[in-house]
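Heads up, one of the protein chains got dropped from this complex, but the rest are sitting where they should.
Coming up: subunit A.
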Amino acid sequence: MVKRKMKWSMVLLLALTLVSSACSGGGNTPEPSGNNAGEEQTNAGSGSGDNKEPVTIEFMGHGNPTEKSIFEKLIASFEDKYPNVTVKYTSVPPGEYAQKMKTLIASGKAPDVFYVGSAEFYRFAEAGTLLNIQPYLDQTSLFNPDNVWKQAMDRYRYDGSKIGSGDSYGLPKDVGPWAMVYNKDLFDKAGVPVPSAKAGEWTWNDMLDAAKKLTSDENGDGKPEVYGVGAYSLESAVWGNGGEFIDYAAGEVKVDQPEFYEAMQFVADLNLVHKVSPDQEAEQAMNAYTRFLNGQLAMFAMGPWDQPGFWELPFGWDIAAWPASPNTGKTATWLGSMGFGISAKSKHPQEAFDLAAFLSLDADGQRENFTLGQAVPNLIDMANGEFLEMDKSPANRQVFLDIIQDYGRPDIPYGSKDTQWIDTFWQNASKVWTGEMTAKDWTAQMKPQMQELYDKNNK
């Protein structure tokens, strides 16, 4: 037994090592993933001519090579400004980040400053891993809190039981408005007017009409070469229709409500009934992202971080508001965010806070970030000024700001300590996407299961 078990655990260990070393480059997520394994970048601080004692701050994050080089530059200028502080920066491949972070925390070696995502934030804040930075925030003269998106700052508040209000436990690294992007050339070719950038003007029906005209099967093999719309955001449809995945305040899963299943059926029918969207098999064969890049998809979704990739495209493109539900006349989409947290065990909380504030809000860093197409500035005046004036696609950059201010919402895992309930939803949703079950029947069947998972792990 012992022998078997050891062999087993060794095989598992080996497998894990293999997997973790290989999975960094394998994702299909729109966000490009970096693959420079855990390389440490230490910029030796000058620390001379200052009577403050030298301090070393550890900072861990993840991201693509562009993001890494931006941070290296930012850190160098931080160190110039604070000569007594040396920053030890580690960039981990995104796929390994959560695992590495948890292991470091469990062994009491958490870095002073680190990235913290939406679902993790809740757990970390509750577990006391994150430092309450409110006192530092109240005293700081580094920035004007009114010039930072409130929607982004509020993501990192925790009042002792729930998130969204109370003291700050983190600063935003970025805000990620999820917008609808369209291929302008395809619209022009089909003679279809382009979608409106203003929320509420363009409805599901308008989108469907456009998509029907845009979908074309040139060689007549029954498989369109160009589809009208792909990877349509279910979140946008549900929220726009007045539905909810969950009511976090009451702790109730709401997928069985009519507002929800109508919206889900609408998304499923884009393929099942109207054939304007690739089916699951076609999506597997070539995902919507690749189709869009190939000019074979008229409408798709994007975040600000997709800009550099899209700048290379040979066709014109722009962003628009997500179509509004004809039932409510409203639209919605999700607004992602990644934050900087500070370890509660940090020996140098002041310096750690200074670093987080600098990375989050330094004007030069923010400028570099948006010019390279990585994000929308966290600073409101910069976003409304330089960012809007920027002479690059998308022309309707105001859409990004509208989403931040008006109709963007936190992604679903925000507010959950454990995400199994929503993971189960996505894992089984193919029953609806393939037409095996109607959204109404399926959600009625899923709801108790999801509720049970939510109650078990979140209450």
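Operating definition for what follows: a contact is a pair of C-beta atoms (placed from the backbone, for glycine too) under 8 Å apart; a residue touches a chain by one contact, two chains touch by 3 or more; residues count from 1.
Quick note on the criterion: contacts and distances are computed from a predicted model.
Between the names "FAD-dependent oxidoreductase", "Sugar ABC transporter permease", "Putative RNA polymerase, sigma-24 subunit, ECF subfamily" or "M42 family metallopeptidase", the one given in UniProt for the chain missing from this structure view is "Sugar ABC transporter permease".
For the options A:53, A:218 or A:281, the residue in contact with the chain missing from this view is A:281.
Only one of A:88, A:274, A:409 or A:431 touches the absent chain when the whole complex is considered: A:431. In the complete assembly, the contact with the undisplayed chain comes from A:420, out of A:132, A:398 or A:420.
Checked against the full complex, the candidates A:74, A:87 or A:105 give a single residue touching the omitted chain, namely A:105. By the touch criterion stated above, the residues of subunit A touching the omitted chain are 1-2, 4-12, 15-16, 18-19, 21-23, 26, 98-99, 102-103, 105-106, 123-124, 127-129, 280-282, 284-286, 418-420, 423, 426-428, 430-431, 457.
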